[in-house]
Each structure stands twice: as C-alpha cells, then as structure tokens.
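Provided herewith is a single structure, encoded as structure tokens, for subsequent inquiry.
In this view, the complex is presented without one of its protein chains, the others remaining in place.
We just call them A and B in the order they show up, numbering each chain from 1.
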Amino acid sequence: MDPIIRIKNLTYTYPDAPGPALDGVSLDVAPGTFVAVLGSNGSGKSTLAKHLNAILLPQSGKVLVDGMDTIDEGSLLPIRRKVGMVFQNPDNQIVANVVEDDVAFALENLGVEPREIRRRVDEALKQVGMYDFRLHAPHLLSGGQKQRVAIAGVLAMGPEVLVLDEPTAMLDPRGRREVVGTVERLCREKGITVLLITHHMDEAVRADRVLIMDHGHIVMDGTPAEVFARADELRALSLTVPDTTALIEKLNAAGMHLPLSALTPEACAAAIKEALS
Amino acid sequence: MLKDITLGQYFPGDTPVHRLDPRTKLILTVVYIAALFMVKTWGGYILVIAALAAVTFVAHIRPRALLKGLKPLIFIIVFTAVLNLFFTAGDDILFQWRFIRVTHTGLERAVSMVLRVMLLVSGTFMLTYTTSPLAITDGLERLLSPLNRLHVPVYELSLMMCIALRFIPTLIEETDRIMSAQKARGADLETGSLPERAKALLPLLIPLFISAFRRADELALAMECRCYNGGQGRTRMKQLHMGWQDAAAFGLGALLVAGILILRRLGI
Partner (left out) sequence: MSLLELRNLTHVYSRGTPFEKVAIDHLDLDIGAGETLGLIGHTGSGKSTLISHLNALLKPTEGTVLFSGEDIYSSKAAMRHARFRVGVVFQYPEYQLFEETVYADIAYGPKNQRLSQQEIDRRVREAAAFVGLSEDQFNRSPLELSGGQKRRAAIAGVLAMEPEVLVLDEPTAGLDPAGREDLLEKLFAWKDASGGTIILVTHDMSIANRCERLVVLESGRIVLDGPPEIVFAASEQLRGSGLDLPAAAHIAGLLRRAGVDLPAAIYTVDQLADAILSLRGKGGRPC
C-alpha cells in the first residue's frame, strides 16, 4: 500500500536558531500504523509534527500527505482535513464553551450542512466516549476528558491521520490511560494512522513502530522490541527504557535468557514465570 | 477566592425559560429594562417584582443565587441609597440632625432607586443565568447580522466574544494560581499605599499577560489546524428557531409593559 505520509529529506531551521530543527529527515508511514515518536526536548519532534498538516512548510525536501504536497496551496484544506492535530495543553485548543459546539467548530469552518454536522459531531463524541458530556462546559472537565474532546474536535473532520504532540504530558495516570486507550482504539478499529509524540515509554510500548529523534534526525526506527533492545544507545541519548526492559536487562546480565520483546508488564511477568519453571 | 464570583454565571437547566430562543430573551431583556424605566408608581414596582419572581420560579433559579449576584454591587446600591436619601431637596422633613436632613421625597426616591438598580441587575442576571454565554453571543450575532451588509465583521466579533467567554474561567484559575505562587514567595497584595499596591500587582500581571499571549498563540494554531478561515462560507450546527413559546413570551412581555403603563395612568 502507498504510504499515507511520505517525507523526503526534510530540513527546517527556525529563524534566529543556531542550528536546524530538522536535518534531512526522511520517513514513510503506512496507513493504519500506530507510530510513537520519542526524543528529548528540542530533538525536533514537534517541528516534524507541524510539517504534517502544513503549519510549517519545508525549507528543503518534501512532505506528501496521501500524495498531496504540503507546499501546494490548493491542497491546504484537504491536507488539514486529512491530518488532525492535537496539542499538549488541552485548555488552549478548545474554542467553545460547550463540548459539542467545540467539536462542531471544524465542520462549521468547512461549511458542512447543519444536519450533517450534528451527525458527525455525535459520532465523534461517541468514538472518544464523551457523548454523555456533550452539553458540559469544557473548563469543568478533567484533563483527560478535555483532551478527548480535543480529539473529537479533529475526529469530526474525518481525518485519516491523527498527530498528537505530547497529549498526555499534562495529565494524571487516569487521564493518560483514557487518552492513549482512545487513540489506540481509533487506530485499531477505525484504521486511523496515529503519530503519538510522548515522553512516556509505557505509551510507546503499545505502538507498532517507534521512532527516536535526536538533534533533528531520526536515529532509530523499528518495532518497540527492536528499539528498546538498544537500551544503552537510548540512555546515551538521555532517554530511558521502559521498566520492563530495564528488568529483563538486569536479569539477562545475571545469566537469564529472557526475550527483550516482553515489553508490557503482563508479557514480562509471563516470560519470567516461564524461565523460572 | 476568585472562584467564588458568580457574576454572569450560567446555571444549566431545561425549563421553559432556558428553552426560549436567545434572541427572544435578548429582546425581552431590553424590553424589561425599558419597562423598568417607565415605572413611576409603587404598583408598577410590585408588578415588575412579581414578573421577575414568576420567571425566577419557572426557571428554577434559587432566589438566593439572585441575591448573591447582587453582592458585588452592594457598594453601588448603598451609594445610590445614600445619595438619594441625604441629598434630595424637599420640605417634608422626616429627620434632621445638624446638616443631615432626610426628607420624605428623599426616602421615597432612595427606595425606588435602590429597587430599580436591584431589579435592573437581577433582571439581566436572569438572562445570563438561563442562557449559556454561547447562546447569548449566537443570538446577538444573528440579531446584528444585518450589520454585515455595512461591513461590520459581526461573525469575527462574536467569535472573539465566545473565546473571551470560554477563557474567562481559565484565566481566573490562572490568576488564582499565579497569585498563590507569588504569595508563596511572600508577595503582599493587600497592604500598603496605592502606588505600592499597584507595584505589587506586577508579579501577578506580567505572568498573566505572558500566559494569555501564549494561550492565544496556541489557540490560534489549534484553530488553524481545524480549518478556521474567517467567517466566510461558515455554517452553523445549531439553527435557531422561534416557536410558539417565544410568541407567548413576547405576549407576556407586552402584558408587563401594558400593565406598567396602566398602573402609571391610574397612579397606583
């Protein structure tokens, strides 16, 4: 299948910045993949995200979304409909005072017919499990709920790609579970391609593919098992590994032979149990 | 704490008053204010109070909430009362002590002015208590839409108002937060001379402005990501409809005005 996102040799430098934020990044993402993007602050993750729906335009190189070049002005709205963006601070992306009005915002901007807006707003709210809160005021919701409203707000446009820039950074564990669970479900059930930028390794473990960024480059790219197996390299990039990986590393160093692919606590426990018996 | 302010708060509900078209409520609020200024007799005041009480009852608003809303205005109310009470000229003196003189006219005027201010404010509160700020903006936008032809950017203005309303609670919370943080560093916002106090506000205002700008930036970005492109070619999910309830409300409003005028004619 053709990639839904194709990036070729993308370079971008912010005005007044000493060095490039993205330095020759190339990347293909197949439709329906759940991709986690990790990297320390300033590694270029957000800059990459902003190129995917033409908020930033490449200074050199190319970004193609479903074959459309982001530099092409005529494709701007179709690209924005295709690639929904969710940001870190849930408070700063909700426009309206009522949940359902906020979810309707994008469709109203696109001039969709009122009855159709209603239908798609209700559907989007149901998909993120916020339908019962449709008449609530956003500022009274929890962080996780607000973030799910923000997801519904872009979901209503019917995107094929969801790009989430540290959506869980400001949330508590319950909120994080809600958001990541929702995103994962949208990917698995609706086939939506997901790019999740995060600092939390336990979230990355659930992805199909993990990208590690450093100084504007993609330095590792593979399945979570492949990437986290390179624990020492990750630490050298000031990143941590999931606790499960750290544990298996320790046990293997002491002579056990456990698979590094056991990344979730459940898989890890099962592997240890098997090795012990 | 700032959280305790209820000025302009919306109490969600599903009563006949809540269900009215916001345009109806806006127009009727204007009619109500005009009617209030037509009142010249005690009977008129009783009629208005009765009307307000009826609406309060139907809308399931607790009278206490209405009174609480008046609290921030207590200074204005007292000031109005004192001004009228002591500074009204007249011969029908009720009470005199040195230069302080209270006349019958003054007393009457003080009572009626205080009533008028309180009724005015609680009446407008009824609008904000029973209509979501968004509905109010929506109603205003549509009532003012003829101005579009005069190149007044009505949609942009109403969106600005919506966003302002949306962010008031957020910014109040933020103010609370920054205030706590600076107080935790020993900031003293309550004592000192006026210039000192103004200066003491800087640690609060500067971070608040910086944060408001940052929020505005992020919000603009989020709106852009959701295909915001100005008011042109926009549609609305919620269409406003006026129904028989609105007609009935207008009828009742007309009755109120008529009642006031009749009472005034009769001098009751």
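Basically, a contact is a pair of C-beta atoms (placed from the backbone, for glycine too) under 8 Å apart; a residue touches a chain by one contact, two chains touch by 3 or more.
Values in this document were obtained by computation on a predicted structure and should not be read as measured data.
Q: Touching the left-out chain: which of B:Ile49, B:Ala65 or B:Leu83?
A: B:Ala65
Q: Please identify which residue in A:Leu57, A:Ile71, A:Leu135 or A:Ala269 touches the non-displayed chain.
A: Checking each option in A:Leu57, A:Ile71, A:Leu135 or A:Ala269, the one touching the absent chain turns out to be A:Ala269.
Q: Which of A:Pro20, A:Gly143 or A:Pro159 touches the chain that is not shown?
A: A:Gly143
Q: Quick one: say which of B:Thr41, B:Thr105 or B:Ser211 touches the chain that got left out.
A: B:Ser211
Q: Please give every residue of chain B in contact with the chain that is not shown.
A: Against the missing chain, chain B presents residues 1, 3-4, 6, 11, 62, 64-65, 68, 174, 177-178, 180-188, 202-203, 206-207, 210-211.
Q: For chain A, which residues reach the chain that was dropped from this view?
A: 39-42, 88, 142-143, 166, 169-170, 172-175, 199, 201-202, 238-240, 242-244, 246-247, 250-251, 254, 256, 265-266, 268-270, 272-273, 276-277
Methods note: only the chains that are shown with their structure count from here on.
Q: Distance from the CA centroid of chain A to that of chain B, rounded to the nearest Å?
A: Centres of chain A and chain B (C-alpha means) sit 43 Å apart.
Q: Can you name the residues of chain B that touch chain A in the complex?
A: Counting only chain B, the residues touching chain A are 12, 132-134, 162-163, 165-166, 169-170, 173, 214-215, 218-219, 221-229, 233-239.
Q: Contact residues on chain A for chain B in the complex?
A: Contact set of chain A toward chain B: 53, 55, 77, 80-81, 84-85, 87, 89, 91-98, 100-101, 104-114, 117-118, 121, 135, 137-139, 150, 153-154, 157.
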